[in-house]
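Removed from the display is one protein chain of the complex; every other protein chain stays in position.
The block that comes next holds subunit A.
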Amino acid sequence: MIEINKVSKWYGEFQVLTDCSTSVAKGEVVVVCGPSGSGKSTLIKCVNGLEPFQSGTISVEGTSVGDPKTNLPKLRARVGMVFQNFELFPHLSITENLCLAQEKVLGRNHDEAMEKGLKLLDRVGLKAHAGKFPGQLSGGQQQRVAIARALAMDPIAMLFDEPTSALDPEMVNEVLDVMVQLAKEGMTMMCVTHEMGFARKVANRVIFMDRGSIVEDAHKDEFFGQPRSERAQAFLSKILHH
């Protein structure tokens, strides 16, 4: 469903991505990990065109992301994205956050959008908070609302950019639970995360990135059992042995 082919990206002289190629099939869950500054967030943001790239191609269900003729808003509306810092809209209530894009982008009427939004809010366990504003919720709750907001668009795939990195430790699980549930329901997911427990539980494949390149792209058992590259081995031993 998502095909990434030899993608390279530069910030001026500095190359942040080098010949990255991988793919995510329908219903597959792929976890992207690696040290900070390795380009994982940049890569996932290229998938829905939030970050431009200078060479290579990315296609989502056959639509080329880098093609200037592509209607990017239309493509993005079909791919959900969840951010490290939640990025709920602070001036809008929870229900308004859930309804805005449904109404303005998909053209659903308000009642329809509201029904969908409340159903998803219930699913992430936050129905009681519908009338509140983002600032009144904890980080974990905000992130669950952000997931519901993305799901309200009926996405064909979901991108997660370090969804639990900005959370207090005791809130990480409530967000991961929602993600695990989603994975089990067959959602196509690409997740940048350091949560190796999550990767073990639901990932099909794990991609390891370092210095802008994809160093390892393997089935999860293979990755955790015997990573081929030394860099991935070193990374794993650092984050797993605590």
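Here are a few things to note about the model shown:
By our rule, a residue touches a chain if its C-beta (ideal position, glycine included) is under 8 Å from a C-beta of that chain, and two chains touch if they have at least 3 such contacts; residues count from 1.
Following the convention adopted for this analysis, contacts and distances are computed from a predicted model.
Protein name for the hidden chain, per its UniProt entry and selected from "Carbamoyltransferase", "Hydrogenase expression/formation protein HypE", "Glutamate/aspartate import permease protein GltK" or "ATP synthase subunit b": "Glutamate/aspartate import permease protein GltK". From the set A:153, A:214 or A:232, the residue in touch with the chain omitted from the display is A:153, counting the whole complex.
Of the listed residues A:104, A:219 or A:238, the one in contact with the hidden chain in the full complex is A:104. From the set A:1, A:77, A:156 or A:180, the residue in touch with the chain omitted from the display is A:77, counting the whole complex. Within subunit A, the residues in touch with the undisplayed chain are 45, 48, 50, 72-74, 76-81, 83, 85, 87-91, 100-101, 104-106, 135, 146, 149-150, 153.
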